[in-house]
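Yeah, one chain of the complex is gone here, protein chain that is, but the others are all in their spots.
Entry: chain A
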Amino acid sequence: MTVDFSTLLAIVAMAVATVLTRLSGLLLARHVSLEGSRRNAIESIPPAVLMAVVAPTAFATGIAETIACAVTAVAALRLSMLVSVVLGVFCVALLRAVGI
């Protein structure tokens, strides 16, 4: 049950930074009107952010990851999320096991 003071301080600093980012978007949206083309831009944020997070894994990690990402994407067209994710994980484990 030890909590080091400098560790606690670092955790609190991280928490404050994260809370700021999570709430400032709400404040921003209150003061800027979000209609028309702005609305269109806002709607592009979810796919843009998700793609940015995933892209290095998909295209710049290794062949196994790239293939597994493609398999997951194709599976997602027809199958449920859980099945697609399990397929992707299974695929990457298999490819790594055979040394690709």
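Keep this in mind: a contact is a pair of C-beta atoms (placed from the backbone, for glycine too) under 8 Å apart; a residue touches a chain by one contact, two chains touch by 3 or more; residues count from 1.
As a convention for this text, contacts and distances are computed from a predicted model.
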{"item": "Per UniProt record, name of the chain withheld from view [\"Polymerase/histidinol phosphatase N-terminal domain-containing protein\", \"Cytochrome c oxidase subunit 1\", \"AzlC family ABC transporter permease\" or \"Lactate utilization protein C\"]", "value": "\"AzlC family ABC transporter permease\""}
{"item": "On chain A, residues whose C-beta touches the chain left out of the figure", "value": "1-4, 6-26, 28-30, 34, 37, 39-60, 65, 68-69, 72-73, 76-77, 81-82, 84-85, 88-94, 96-97"}
